[in-house]
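Pasting in a structure now, in C-alpha coordinates, and then I'll have a few things to ask.
With one protein chain withheld, the remaining protein chains of the complex are depicted in position.
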Amino acid sequence: MTLTGQTSTRKLLYWGSHYLMIAAFVIFALFPLYWLLKVSVTPNDILYTEGVRLWPSRTSWENYAFVLTQSNFPHYFLNSVIVSGTTALVTTLIAALTGYAFSRFAFRGKVIIVALMLITQMFPLVMLIAPIFKILAPLGLTDSLTGLIIVYTAFNVPFATFLMQSFFDGIPKDLEEAAMIDGNTRFEAFRAIILPLTLPGVAATLGFVFTAAWSELLFALMLVSSESASTFPVGLLSFVSKFSVDFGQMMAAGVLALVPACLFFLLIQRYLVQGLTAGAVKG
Amino acid sequence: MNTGTQTGKLPVERRGGFSRKFSGIIEPYLYVSPALVLIIAVMLMPLILGLSYAFRDIRILNPFSGGFVGTAHFEALISDQAFLDALANTAWWTFGSLLFQFGLGLVLALLLNRQFLGRRLVQALVFLPWAVPTFLSGLNWAWMFNPVVGPLPHWMTSLGLMAEPFNILSDPDLAMWGPIIANIWFGIPFFAITLLAALQSIPKELYEAASIDGATTRQQFISITLPFLAPTIAITLMLRTIWIANFADLIVVMTNGGPADSTQIVASYIFTQAFRRLDFGYASAIAAVLLVLLLAYALSVIALRRAMTHTDS
(Lines give C-alpha, C1' and ligand atoms only; values in the text may rest on other atoms or scores of the structure.)
Protein backbone atom coordinates (compact mmCIF):
# COMPACT_ATOMS: atom_id res chain seq x y z
CA MET A 1 0.00 0.00 0.00
CA THR A 2 2.61 2.52 1.06
CA LEU A 3 4.75 1.47 -1.84
CA THR A 4 2.07 2.27 -4.41
CA GLY A 5 1.32 5.43 -2.49
CA GLN A 6 4.93 6.47 -2.77
CA THR A 7 5.20 5.71 -6.46
CA SER A 8 2.02 7.58 -7.28
CA THR A 9 3.26 10.65 -5.39
CA ARG A 10 6.53 10.44 -7.27
CA LYS A 11 4.66 10.08 -10.52
CA LEU A 12 2.54 13.10 -9.69
CA LEU A 13 5.64 15.08 -8.84
CA TYR A 14 7.32 13.97 -12.05
CA TRP A 15 4.43 14.88 -14.31
CA GLY A 16 3.83 18.08 -12.38
CA SER A 17 7.33 19.32 -13.04
CA HIS A 18 7.15 17.97 -16.61
CA TYR A 19 4.10 20.08 -17.43
CA LEU A 20 5.55 23.04 -15.56
CA MET A 21 8.68 22.98 -17.66
CA ILE A 22 6.67 22.50 -20.85
CA ALA A 23 4.57 25.50 -19.90
CA ALA A 24 7.71 27.57 -19.33
CA PHE A 25 9.02 26.68 -22.79
CA VAL A 26 5.68 27.46 -24.45
CA ILE A 27 5.48 30.84 -22.71
CA PHE A 28 9.08 31.68 -23.60
CA ALA A 29 8.43 30.76 -27.23
CA LEU A 30 5.13 32.57 -27.59
CA PHE A 31 5.44 35.66 -25.41
CA PRO A 32 7.52 37.70 -27.89
CA LEU A 33 5.01 36.84 -30.62
CA TYR A 34 2.22 37.86 -28.33
CA TRP A 35 3.95 41.19 -27.70
CA LEU A 36 4.29 41.74 -31.42
CA LEU A 37 0.56 41.20 -31.78
CA LYS A 38 -0.21 43.44 -28.83
CA VAL A 39 1.77 46.36 -30.20
CA SER A 40 0.21 45.93 -33.61
CA VAL A 41 -3.33 46.35 -32.27
CA THR A 42 -2.52 49.23 -29.93
CA PRO A 43 -3.74 52.61 -31.21
CA ASN A 44 -0.91 55.08 -31.78
CA ASP A 45 -1.96 57.61 -29.14
CA ILE A 46 -1.62 55.13 -26.28
CA LEU A 47 1.36 53.19 -27.70
CA TYR A 48 3.79 54.82 -25.27
CA THR A 49 1.51 55.70 -22.37
CA GLU A 50 0.38 52.09 -22.11
CA GLY A 51 3.64 50.70 -23.37
CA VAL A 52 4.23 48.17 -20.63
CA ARG A 53 0.64 47.05 -20.05
CA LEU A 54 0.01 43.42 -20.97
CA TRP A 55 -3.04 44.39 -23.04
CA PRO A 56 -3.98 47.95 -24.08
CA SER A 57 -7.21 49.50 -22.78
CA ARG A 58 -8.36 50.05 -26.37
CA THR A 59 -7.51 48.04 -29.46
CA SER A 60 -7.82 49.03 -33.06
CA TRP A 61 -7.16 47.54 -36.44
CA GLU A 62 -6.12 50.89 -37.92
CA ASN A 63 -2.49 49.80 -38.28
CA TYR A 64 -3.54 46.79 -40.30
CA ALA A 65 -5.91 48.85 -42.40
CA PHE A 66 -3.13 51.34 -43.15
CA VAL A 67 -0.60 48.64 -44.03
CA LEU A 68 -2.99 46.85 -46.33
CA THR A 69 -4.49 49.86 -48.11
CA GLN A 70 -2.13 52.82 -47.81
CA SER A 71 1.33 51.27 -48.07
CA ASN A 72 3.32 49.33 -50.62
CA PHE A 73 3.19 46.36 -48.32
CA PRO A 74 0.82 44.21 -50.43
CA HIS A 75 3.25 44.63 -53.32
CA TYR A 76 6.28 43.65 -51.20
CA PHE A 77 4.28 40.75 -49.88
CA LEU A 78 3.53 39.55 -53.41
CA ASN A 79 7.22 39.86 -54.35
CA SER A 80 8.16 37.82 -51.30
CA VAL A 81 5.62 35.14 -52.17
CA ILE A 82 7.03 34.91 -55.70
CA VAL A 83 10.64 34.84 -54.57
CA SER A 84 10.19 32.44 -51.65
CA GLY A 85 7.78 30.16 -53.48
CA THR A 86 9.97 29.84 -56.57
CA THR A 87 13.11 29.45 -54.48
CA ALA A 88 11.47 26.70 -52.45
CA LEU A 89 10.33 24.82 -55.55
CA VAL A 90 13.59 25.09 -57.48
CA THR A 91 15.77 24.37 -54.44
CA THR A 92 13.75 21.30 -53.48
CA LEU A 93 13.91 19.96 -57.02
CA ILE A 94 17.69 20.42 -57.25
CA ALA A 95 18.22 19.14 -53.71
CA ALA A 96 16.09 16.07 -54.40
CA LEU A 97 18.26 15.15 -57.40
CA THR A 98 21.51 15.74 -55.55
CA GLY A 99 20.31 14.11 -52.34
CA TYR A 100 19.24 11.07 -54.33
CA ALA A 101 22.67 10.79 -55.94
CA PHE A 102 24.34 11.11 -52.52
CA SER A 103 22.05 8.45 -51.08
CA ARG A 104 22.23 5.88 -53.89
CA PHE A 105 25.48 6.22 -55.82
CA ALA A 106 29.12 5.81 -54.94
CA PHE A 107 30.97 7.94 -57.45
CA ARG A 108 34.31 9.57 -57.95
CA GLY A 109 34.43 13.06 -56.46
CA LYS A 110 31.48 12.54 -54.14
CA VAL A 111 33.56 13.30 -51.05
CA ILE A 112 34.84 16.51 -52.61
CA ILE A 113 31.34 17.65 -53.53
CA VAL A 114 30.04 16.90 -50.02
CA ALA A 115 33.01 18.77 -48.53
CA LEU A 116 32.39 21.72 -50.84
CA MET A 117 28.78 21.85 -49.71
CA LEU A 118 29.82 21.73 -46.06
CA ILE A 119 32.32 24.53 -46.55
CA THR A 120 29.67 26.75 -48.13
CA GLN A 121 27.88 26.52 -44.79
CA MET A 122 30.94 28.01 -43.17
CA PHE A 123 31.74 31.32 -44.74
CA PRO A 124 30.49 34.71 -43.76
CA LEU A 125 27.95 35.37 -46.47
CA VAL A 126 28.51 39.09 -46.01
CA MET A 127 31.75 38.83 -47.93
CA LEU A 128 29.91 37.41 -50.94
CA ILE A 129 27.64 40.39 -51.43
CA ALA A 130 30.02 42.56 -53.42
CA PRO A 131 31.38 39.74 -55.64
CA ILE A 132 27.88 38.42 -56.32
CA PHE A 133 26.77 41.91 -57.22
CA LYS A 134 29.68 42.16 -59.59
CA ILE A 135 28.85 38.85 -61.26
CA LEU A 136 25.10 39.44 -61.49
CA ALA A 137 25.18 43.10 -62.65
CA PRO A 138 26.39 42.49 -66.22
CA LEU A 139 23.77 39.75 -66.57
CA GLY A 140 21.02 42.20 -65.66
CA LEU A 141 20.17 40.12 -62.62
CA THR A 142 20.58 42.78 -59.98
CA ASP A 143 17.48 44.64 -58.93
CA SER A 144 15.43 41.70 -60.18
CA LEU A 145 13.43 38.97 -58.50
CA THR A 146 15.11 36.37 -60.74
CA GLY A 147 18.53 37.34 -59.41
CA LEU A 148 17.31 36.99 -55.83
CA ILE A 149 15.80 33.59 -56.61
CA ILE A 150 19.10 32.35 -58.08
CA VAL A 151 21.11 33.55 -55.09
CA TYR A 152 18.67 32.16 -52.51
CA THR A 153 18.51 28.84 -54.33
CA ALA A 154 22.30 28.48 -54.30
CA PHE A 155 22.47 29.37 -50.59
CA ASN A 156 19.80 26.85 -49.61
CA VAL A 157 20.73 23.92 -51.84
CA PRO A 158 23.45 22.47 -49.55
CA PHE A 159 21.32 22.11 -46.43
CA ALA A 160 18.26 21.06 -48.44
CA THR A 161 20.38 18.40 -50.12
CA PHE A 162 21.49 16.90 -46.81
CA LEU A 163 17.88 16.97 -45.62
CA MET A 164 16.60 15.21 -48.75
CA GLN A 165 19.42 12.69 -48.58
CA SER A 166 18.38 11.66 -45.09
CA PHE A 167 14.84 11.05 -46.37
CA PHE A 168 16.08 8.95 -49.30
CA ASP A 169 18.34 6.97 -46.96
CA GLY A 170 15.17 5.88 -45.16
CA ILE A 171 13.72 4.26 -48.30
CA PRO A 172 14.91 0.76 -49.20
CA LYS A 173 16.94 0.40 -52.38
CA ASP A 174 14.95 -2.70 -53.29
CA LEU A 175 12.06 -0.51 -54.36
CA GLU A 176 13.76 1.13 -57.30
CA GLU A 177 15.49 -2.10 -58.18
CA ALA A 178 12.08 -3.76 -58.38
CA ALA A 179 10.88 -0.88 -60.55
CA MET A 180 13.94 -1.13 -62.79
CA ILE A 181 13.23 -4.82 -63.30
CA ASP A 182 9.57 -3.98 -63.93
CA GLY A 183 10.61 -1.75 -66.82
CA ASN A 184 11.68 1.65 -65.49
CA THR A 185 15.00 3.36 -66.10
CA ARG A 186 16.61 4.49 -62.87
CA PHE A 187 15.40 8.03 -63.36
CA GLU A 188 11.84 6.88 -64.05
CA ALA A 189 11.97 4.71 -60.94
CA PHE A 190 13.15 7.75 -58.96
CA ARG A 191 10.28 9.84 -60.29
CA ALA A 192 7.48 7.29 -60.17
CA ILE A 193 8.36 5.25 -57.08
CA ILE A 194 10.86 6.97 -54.82
CA LEU A 195 9.76 10.61 -55.03
CA PRO A 196 6.10 9.92 -54.15
CA LEU A 197 7.32 8.03 -51.08
CA THR A 198 9.42 10.99 -49.93
CA LEU A 199 6.54 13.48 -50.13
CA PRO A 200 6.83 14.26 -46.39
CA GLY A 201 10.51 14.97 -46.99
CA VAL A 202 9.70 17.13 -49.97
CA ALA A 203 7.17 19.03 -47.85
CA ALA A 204 9.69 19.52 -45.05
CA THR A 205 12.33 20.77 -47.44
CA LEU A 206 9.89 23.07 -49.23
CA GLY A 207 8.80 24.56 -45.92
CA PHE A 208 12.32 24.93 -44.62
CA VAL A 209 13.57 26.71 -47.73
CA PHE A 210 10.45 28.84 -47.96
CA THR A 211 10.88 30.20 -44.43
CA ALA A 212 14.60 30.80 -45.00
CA ALA A 213 13.98 32.75 -48.21
CA TRP A 214 11.03 34.56 -46.65
CA SER A 215 13.22 35.93 -43.86
CA GLU A 216 16.32 36.90 -45.82
CA LEU A 217 17.14 40.57 -45.48
CA LEU A 218 20.80 41.22 -46.27
CA PHE A 219 20.94 40.19 -49.91
CA ALA A 220 17.45 41.50 -50.58
CA LEU A 221 18.66 44.84 -49.29
CA MET A 222 21.94 44.90 -51.22
CA LEU A 223 20.96 43.36 -54.55
CA VAL A 224 17.68 45.20 -55.02
CA SER A 225 17.33 48.96 -55.15
CA SER A 226 13.94 49.63 -56.67
CA GLU A 227 10.59 49.55 -54.90
CA SER A 228 9.14 47.27 -57.54
CA ALA A 229 11.51 44.40 -56.80
CA SER A 230 11.65 44.78 -53.01
CA THR A 231 10.66 41.89 -50.79
CA PHE A 232 8.77 42.45 -47.58
CA PRO A 233 11.74 42.40 -45.16
CA VAL A 234 13.17 45.33 -47.11
CA GLY A 235 9.76 46.97 -47.16
CA LEU A 236 9.47 46.48 -43.43
CA LEU A 237 12.76 48.29 -42.92
CA SER A 238 11.38 51.18 -44.96
CA PHE A 239 8.88 51.73 -42.17
CA VAL A 240 11.86 52.50 -39.99
CA SER A 241 13.82 54.66 -42.34
CA LYS A 242 11.41 56.58 -44.54
CA PHE A 243 8.81 57.99 -42.23
CA SER A 244 9.26 58.79 -38.66
CA VAL A 245 9.41 55.32 -37.19
CA ASP A 246 5.85 54.07 -37.01
CA PHE A 247 6.13 51.06 -34.77
CA GLY A 248 2.47 50.14 -34.71
CA GLN A 249 2.29 49.92 -38.47
CA MET A 250 5.62 48.14 -38.65
CA MET A 251 4.49 45.53 -36.14
CA ALA A 252 1.21 45.09 -38.00
CA ALA A 253 3.16 44.47 -41.20
CA GLY A 254 5.40 42.12 -39.25
CA VAL A 255 2.46 40.11 -37.97
CA LEU A 256 1.05 39.87 -41.48
CA ALA A 257 4.42 38.70 -42.77
CA LEU A 258 4.70 36.17 -40.01
CA VAL A 259 1.47 34.44 -40.87
CA PRO A 260 2.53 32.53 -44.02
CA ALA A 261 5.91 31.54 -42.64
CA CYS A 262 4.39 30.26 -39.40
CA LEU A 263 1.57 28.43 -41.16
CA PHE A 264 4.04 26.74 -43.44
CA PHE A 265 6.27 25.84 -40.54
CA LEU A 266 3.42 24.46 -38.42
CA LEU A 267 2.51 22.15 -41.29
CA ILE A 268 5.99 20.81 -41.88
CA GLN A 269 7.69 20.67 -38.49
CA ARG A 270 6.47 17.12 -37.85
CA TYR A 271 8.03 15.88 -41.08
CA LEU A 272 11.25 17.68 -40.24
CA VAL A 273 11.65 15.55 -37.10
CA GLN A 274 10.57 12.44 -39.02
CA GLY A 275 13.04 13.06 -41.79
CA LEU A 276 15.94 13.62 -39.46
CA THR A 277 14.95 10.47 -37.57
CA ALA A 278 14.89 8.38 -40.75
CA GLY A 279 18.36 9.58 -41.57
CA ALA A 280 19.62 9.02 -38.06
CA VAL A 281 18.44 5.42 -38.07
CA LYS A 282 20.51 4.70 -41.12
CA GLY A 283 23.59 6.67 -40.28
CA MET B 1 29.34 -19.23 -77.39
CA ASN B 2 32.27 -16.98 -76.65
CA THR B 3 33.25 -14.29 -79.09
CA GLY B 4 31.02 -15.77 -81.76
CA THR B 5 27.81 -15.13 -79.88
CA GLN B 6 28.96 -11.79 -78.58
CA THR B 7 29.76 -10.34 -81.99
CA GLY B 8 26.55 -11.87 -83.26
CA LYS B 9 24.61 -9.91 -80.67
CA LEU B 10 26.40 -6.63 -81.03
CA PRO B 11 23.42 -4.90 -82.71
CA VAL B 12 21.42 -5.44 -79.52
CA GLU B 13 23.93 -3.51 -77.49
CA ARG B 14 23.99 -0.65 -79.99
CA ARG B 15 20.22 -0.41 -79.94
CA GLY B 16 20.33 0.32 -76.22
CA GLY B 17 22.04 3.65 -76.92
CA PHE B 18 25.30 4.33 -75.16
CA SER B 19 26.85 1.56 -73.22
CA ARG B 20 25.47 0.48 -69.88
CA LYS B 21 28.76 1.00 -68.11
CA PHE B 22 29.17 4.50 -69.50
CA SER B 23 25.66 5.58 -68.54
CA GLY B 24 26.19 4.02 -65.11
CA ILE B 25 29.26 6.15 -64.62
CA ILE B 26 27.85 9.49 -65.73
CA GLU B 27 24.39 9.07 -64.19
CA PRO B 28 25.25 10.34 -60.69
CA TYR B 29 26.94 13.38 -62.18
CA LEU B 30 23.78 14.24 -64.10
CA TYR B 31 21.85 14.30 -60.82
CA VAL B 32 24.47 16.36 -59.04
CA SER B 33 25.29 18.82 -61.81
CA PRO B 34 22.52 21.43 -61.31
CA ALA B 35 23.46 21.86 -57.66
CA LEU B 36 27.15 21.85 -58.47
CA VAL B 37 26.87 24.47 -61.22
CA LEU B 38 24.80 26.71 -58.99
CA ILE B 39 27.10 26.42 -55.99
CA ILE B 40 30.21 27.04 -58.05
CA ALA B 41 28.69 30.03 -59.86
CA VAL B 42 26.95 31.70 -56.93
CA MET B 43 29.13 30.68 -53.97
CA LEU B 44 32.54 29.39 -54.93
CA MET B 45 33.38 31.95 -57.64
CA PRO B 46 32.22 34.91 -55.53
CA LEU B 47 34.19 33.48 -52.62
CA ILE B 48 37.38 33.42 -54.67
CA LEU B 49 36.65 36.86 -56.06
CA GLY B 50 35.97 38.05 -52.51
CA LEU B 51 39.25 36.59 -51.27
CA SER B 52 41.07 38.43 -54.06
CA TYR B 53 39.53 41.71 -52.82
CA ALA B 54 41.37 41.16 -49.57
CA PHE B 55 44.60 41.92 -51.42
CA ARG B 56 43.25 44.92 -53.28
CA ASP B 57 42.22 48.45 -52.44
CA ILE B 58 38.50 48.47 -53.13
CA ARG B 59 36.54 51.44 -51.91
CA ILE B 60 33.26 52.06 -53.66
CA LEU B 61 33.28 55.84 -53.49
CA ASN B 62 36.92 56.21 -54.47
CA PRO B 63 37.37 56.07 -58.26
CA PHE B 64 41.14 55.68 -57.90
CA SER B 65 40.86 52.54 -55.84
CA GLY B 66 41.16 49.01 -57.20
CA GLY B 67 44.91 48.59 -57.11
CA PHE B 68 46.79 45.65 -55.67
CA VAL B 69 47.95 46.31 -52.12
CA GLY B 70 49.45 42.96 -51.17
CA THR B 71 49.08 42.09 -47.53
CA ALA B 72 48.57 45.67 -46.40
CA HIS B 73 45.03 44.96 -45.18
CA PHE B 74 46.20 42.05 -43.08
CA GLU B 75 49.02 44.11 -41.59
CA ALA B 76 46.50 46.80 -40.69
CA LEU B 77 44.27 44.14 -39.11
CA ILE B 78 46.90 43.06 -36.59
CA SER B 79 47.00 46.52 -35.05
CA ASP B 80 43.27 47.21 -35.44
CA GLN B 81 42.06 47.24 -31.83
CA ALA B 82 38.42 47.29 -32.95
CA PHE B 83 39.02 44.02 -34.81
CA LEU B 84 40.73 42.39 -31.84
CA ASP B 85 37.86 43.47 -29.57
CA ALA B 86 35.42 42.09 -32.13
CA LEU B 87 37.23 38.74 -32.02
CA ALA B 88 36.79 38.56 -28.25
CA ASN B 89 33.16 39.61 -28.58
CA THR B 90 32.62 36.91 -31.22
CA ALA B 91 33.79 34.23 -28.81
CA TRP B 92 31.54 35.60 -26.08
CA TRP B 93 28.55 35.93 -28.40
CA THR B 94 29.03 32.48 -29.94
CA PHE B 95 29.61 30.40 -26.85
CA GLY B 96 27.14 32.37 -24.72
CA SER B 97 24.38 31.75 -27.25
CA LEU B 98 25.43 28.19 -28.00
CA LEU B 99 25.56 27.03 -24.39
CA PHE B 100 21.98 28.11 -23.66
CA GLN B 101 20.58 27.09 -27.04
CA PHE B 102 22.02 23.63 -26.63
CA GLY B 103 21.21 23.14 -22.95
CA LEU B 104 17.63 24.34 -23.24
CA GLY B 105 17.21 22.59 -26.60
CA LEU B 106 18.27 19.29 -25.02
CA VAL B 107 15.88 19.74 -22.11
CA LEU B 108 13.06 20.56 -24.53
CA ALA B 109 13.85 17.53 -26.70
CA LEU B 110 13.81 15.25 -23.64
CA LEU B 111 10.49 16.72 -22.53
CA LEU B 112 8.99 16.23 -26.00
CA ASN B 113 10.30 12.68 -26.27
CA ARG B 114 7.68 11.62 -23.72
CA GLN B 115 4.11 10.93 -24.69
CA PHE B 116 1.75 13.41 -23.00
CA LEU B 117 -1.55 15.14 -23.58
CA GLY B 118 -1.22 17.89 -26.21
CA ARG B 119 2.30 16.91 -27.17
CA ARG B 120 1.84 17.56 -30.88
CA LEU B 121 0.40 21.01 -30.31
CA VAL B 122 3.16 21.90 -27.86
CA GLN B 123 5.80 20.70 -30.30
CA ALA B 124 4.39 22.89 -33.05
CA LEU B 125 4.24 25.94 -30.78
CA VAL B 126 7.70 25.71 -29.22
CA PHE B 127 9.34 25.25 -32.61
CA LEU B 128 7.65 28.38 -33.93
CA PRO B 129 10.42 30.91 -33.16
CA TRP B 130 12.55 29.26 -35.83
CA ALA B 131 10.08 30.38 -38.49
CA VAL B 132 10.17 34.04 -37.42
CA PRO B 133 12.30 36.23 -39.71
CA THR B 134 15.40 37.09 -37.70
CA PHE B 135 15.33 40.82 -38.24
CA LEU B 136 11.70 40.87 -37.12
CA SER B 137 12.54 39.02 -33.93
CA GLY B 138 15.51 41.38 -33.48
CA LEU B 139 13.25 44.41 -33.73
CA ASN B 140 10.71 42.82 -31.43
CA TRP B 141 13.25 41.89 -28.75
CA ALA B 142 14.82 45.37 -28.92
CA TRP B 143 11.34 46.72 -28.37
CA MET B 144 10.76 44.43 -25.39
CA PHE B 145 14.04 45.49 -23.77
CA ASN B 146 13.01 49.13 -24.01
CA PRO B 147 11.65 50.26 -20.59
CA VAL B 148 9.17 52.67 -22.22
CA VAL B 149 7.37 50.12 -24.33
CA GLY B 150 8.65 46.74 -23.21
CA PRO B 151 7.86 44.68 -20.13
CA LEU B 152 11.26 43.04 -19.56
CA PRO B 153 13.07 45.81 -17.61
CA HIS B 154 10.06 46.13 -15.29
CA TRP B 155 9.99 42.41 -14.64
CA MET B 156 13.69 42.35 -13.93
CA THR B 157 13.27 45.23 -11.49
CA SER B 158 10.50 43.40 -9.65
CA LEU B 159 12.73 40.33 -9.49
CA GLY B 160 15.45 42.46 -7.95
CA LEU B 161 17.82 42.00 -10.88
CA MET B 162 17.76 45.72 -11.62
CA ALA B 163 17.64 48.70 -9.28
CA GLU B 164 15.33 50.56 -11.68
CA PRO B 165 14.06 49.76 -15.19
CA PHE B 166 16.65 50.63 -17.84
CA ASN B 167 17.52 49.38 -21.30
CA ILE B 168 20.30 46.82 -21.11
CA LEU B 169 20.97 47.42 -24.80
CA SER B 170 22.38 50.84 -23.96
CA ASP B 171 24.66 49.60 -21.20
CA PRO B 172 28.04 48.60 -22.68
CA ASP B 173 28.58 46.00 -19.96
CA LEU B 174 25.25 44.26 -20.46
CA ALA B 175 24.30 45.03 -24.06
CA MET B 176 25.56 41.71 -25.44
CA TRP B 177 22.96 39.88 -23.36
CA GLY B 178 20.21 41.42 -25.49
CA PRO B 179 21.13 39.80 -28.81
CA ILE B 180 22.20 36.64 -26.99
CA ILE B 181 18.76 36.23 -25.40
CA ALA B 182 17.09 36.88 -28.75
CA ASN B 183 19.44 34.33 -30.32
CA ILE B 184 18.64 31.75 -27.63
CA TRP B 185 14.95 32.26 -28.28
CA PHE B 186 15.52 31.82 -32.01
CA GLY B 187 17.96 28.89 -31.75
CA ILE B 188 16.42 26.51 -29.20
CA PRO B 189 14.11 24.92 -31.82
CA PHE B 190 17.05 23.92 -34.03
CA PHE B 191 18.67 21.88 -31.27
CA ALA B 192 15.33 20.58 -30.03
CA ILE B 193 14.37 19.34 -33.51
CA THR B 194 17.66 17.61 -34.28
CA LEU B 195 18.04 16.13 -30.80
CA LEU B 196 14.41 14.99 -30.72
CA ALA B 197 14.96 13.22 -34.03
CA ALA B 198 18.06 11.53 -32.62
CA LEU B 199 16.19 10.57 -29.42
CA GLN B 200 13.38 9.00 -31.40
CA SER B 201 15.80 6.84 -33.32
CA ILE B 202 17.13 5.16 -30.15
CA PRO B 203 15.71 1.62 -30.06
CA LYS B 204 13.19 1.31 -27.23
CA GLU B 205 14.41 -2.22 -26.39
CA LEU B 206 17.63 -0.74 -25.03
CA TYR B 207 15.72 1.07 -22.28
CA GLU B 208 13.67 -2.03 -21.56
CA ALA B 209 16.81 -4.13 -21.30
CA ALA B 210 18.45 -1.53 -19.05
CA SER B 211 15.47 -1.27 -16.71
CA ILE B 212 15.38 -5.08 -16.45
CA ASP B 213 19.07 -4.87 -15.56
CA GLY B 214 18.07 -2.49 -12.80
CA ALA B 215 19.33 0.81 -14.21
CA THR B 216 17.72 3.94 -12.78
CA THR B 217 16.40 6.66 -15.06
CA ARG B 218 19.55 8.67 -14.49
CA GLN B 219 21.81 5.70 -15.23
CA GLN B 220 19.81 4.99 -18.39
CA PHE B 221 20.28 8.59 -19.48
CA ILE B 222 24.03 8.39 -18.96
CA SER B 223 24.62 4.92 -20.37
CA ILE B 224 22.14 4.88 -23.27
CA THR B 225 20.76 8.30 -24.17
CA LEU B 226 23.96 10.32 -24.07
CA PRO B 227 26.14 7.87 -26.03
CA PHE B 228 23.44 7.62 -28.70
CA LEU B 229 23.08 11.40 -28.88
CA ALA B 230 26.82 12.02 -28.91
CA PRO B 231 27.34 11.96 -32.69
CA THR B 232 24.37 14.27 -33.27
CA ILE B 233 25.51 16.58 -30.48
CA ALA B 234 29.04 16.75 -31.85
CA ILE B 235 28.02 17.57 -35.40
CA THR B 236 25.24 20.03 -34.52
CA LEU B 237 27.41 21.86 -32.00
CA MET B 238 30.18 22.25 -34.56
CA LEU B 239 27.89 23.42 -37.38
CA ARG B 240 26.03 25.74 -35.04
CA THR B 241 29.20 27.31 -33.63
CA ILE B 242 30.24 28.29 -37.12
CA TRP B 243 26.79 29.42 -38.06
CA ILE B 244 26.36 31.63 -34.97
CA ALA B 245 29.83 33.14 -35.35
CA ASN B 246 28.77 34.26 -38.84
CA PHE B 247 25.33 35.37 -37.77
CA ALA B 248 25.24 39.15 -37.53
CA ASP B 249 21.58 39.92 -38.29
CA LEU B 250 20.34 40.13 -34.70
CA ILE B 251 23.25 42.32 -33.60
CA VAL B 252 22.96 44.64 -36.59
CA VAL B 253 19.24 45.08 -36.00
CA MET B 254 19.27 45.32 -32.20
CA THR B 255 22.44 47.26 -31.32
CA ASN B 256 24.30 47.88 -34.56
CA GLY B 257 27.47 46.86 -32.73
CA GLY B 258 27.05 49.51 -30.06
CA PRO B 259 27.05 50.97 -27.57
CA ALA B 260 30.73 51.88 -27.93
CA ASP B 261 31.41 48.79 -30.05
CA SER B 262 30.60 46.59 -27.05
CA THR B 263 28.50 44.22 -29.16
CA GLN B 264 30.59 44.40 -32.33
CA ILE B 265 31.40 40.86 -33.48
CA VAL B 266 33.64 40.08 -36.46
CA ALA B 267 30.69 39.37 -38.76
CA SER B 268 29.00 42.66 -37.92
CA TYR B 269 32.36 44.45 -38.16
CA ILE B 270 32.70 43.13 -41.73
CA PHE B 271 29.24 44.44 -42.44
CA THR B 272 30.12 47.85 -40.99
CA GLN B 273 33.36 48.08 -42.96
CA ALA B 274 31.70 47.04 -46.20
CA PHE B 275 28.43 48.91 -46.13
CA ARG B 276 28.93 51.81 -43.79
CA ARG B 277 32.53 52.69 -44.74
CA LEU B 278 32.24 51.07 -48.18
CA ASP B 279 35.76 49.67 -47.79
CA PHE B 280 35.33 46.28 -49.46
CA GLY B 281 39.02 45.47 -49.56
CA TYR B 282 39.43 45.71 -45.82
CA ALA B 283 36.09 43.99 -45.20
CA SER B 284 37.17 41.08 -47.39
CA ALA B 285 40.45 40.76 -45.52
CA ILE B 286 38.55 40.49 -42.23
CA ALA B 287 36.18 37.96 -43.76
CA ALA B 288 39.13 35.90 -45.02
CA VAL B 289 40.62 35.82 -41.53
CA LEU B 290 37.26 34.80 -40.05
CA LEU B 291 36.90 32.04 -42.65
CA VAL B 292 40.37 30.70 -41.87
CA LEU B 293 39.68 30.77 -38.12
CA LEU B 294 36.39 28.92 -38.54
CA LEU B 295 37.94 26.34 -40.88
CA ALA B 296 40.72 25.78 -38.37
CA TYR B 297 38.11 25.38 -35.65
CA ALA B 298 36.11 22.86 -37.69
CA LEU B 299 39.18 20.85 -38.65
CA SER B 300 40.48 20.72 -35.09
CA VAL B 301 37.07 19.58 -33.83
CA ILE B 302 37.01 16.85 -36.47
CA ALA B 303 40.59 15.82 -35.67
CA LEU B 304 39.80 15.76 -31.96
CA ARG B 305 36.75 13.60 -32.55
CA ARG B 306 38.71 11.22 -34.71
CA ALA B 307 41.43 10.93 -32.07
CA MET B 308 38.82 10.26 -29.38
CA THR B 309 36.96 7.60 -31.34
CA HIS B 310 40.28 5.96 -32.21
CA THR B 311 41.32 5.64 -28.60
CA ASP B 312 37.85 4.26 -27.85
CA SER B 313 38.26 1.39 -30.27
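Note that the chains take the letters A and B in the order they are written out, and that residue 1 is the start of every chain.
In this text, a residue touches a chain if its C-beta (ideal position, glycine included) is under 8 Å from a C-beta of that chain, and two chains touch if they have at least 3 such contacts.
One rule holds in what follows: contacts and distances are computed from a predicted model.
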- Which of "MoaD/ThiS family protein", "Glycerol-3-phosphate ABC transporter ATP-binding protein", "Nitrile hydratase" or "Multisubunit potassium/proton antiporter, PhaG subunit" matches, in UniProt, the chain that is not displayed: "Glycerol-3-phosphate ABC transporter ATP-binding protein"
- Query: Which displayed chains make contact with the chain that has been left out?
  - Reply: A, B
- Item | Contact residue for the chain not shown (choose from A:Leu68, A:Leu89, A:Leu197 or A:Met222) | A:Leu197
- Message: Using the document's definition of touch, tell me which of A:Ala23, A:Ala178 or A:Leu263 contacts the absent chain.
- Response: A:Ala178
- Query: Mind pulling the subunit A residues that touch the left-out chain?
  - Reply: 172, 174-175, 177-185, 193, 196-197
- Query: Residues of subunit B in contact with the chain that isn't shown?
  - Reply: 1-2, 5-6, 9, 12-13, 16, 19-21, 24
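Methods note: only the chains that are shown with their structure count from here on.
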- Query: From the C-alpha centre of subunit A to that of subunit B, how far is it in Å?
  - Reply: 15
- Message: For a test of understanding, state which residues of subunit B touch subunit A in their complex under the given definition.
- Response: 25, 27-29, 31-32, 34-36, 38-39, 41-47, 49-50, 53, 58, 104, 107-108, 111, 114, 116, 120, 122-137, 139-141, 143-144, 147-151, 154, 185, 188-189, 193-194, 196-198, 200-201, 231-232, 239, 242-243, 246, 248-249, 266-267, 270-271, 274-275, 280, 283-284, 287-288, 290-291, 294-295, 298
- Note on the structure: Residue set of subunit A touching subunit B in the complex reads 15, 18-19, 21-22, 25-26, 28-30, 32-33, 35-36, 39, 47-48, 51-52, 54, 94-95, 97-98, 100-102, 104-105, 107, 110, 113, 116-117, 119-132, 134-135, 150-151, 153-155, 157-158, 161, 186, 211, 214-215, 217-218, 222, 233, 236-237, 247, 250-251, 254, 257-258, 261-262, 264-266, 269-270, 272-277, 279-281, 283
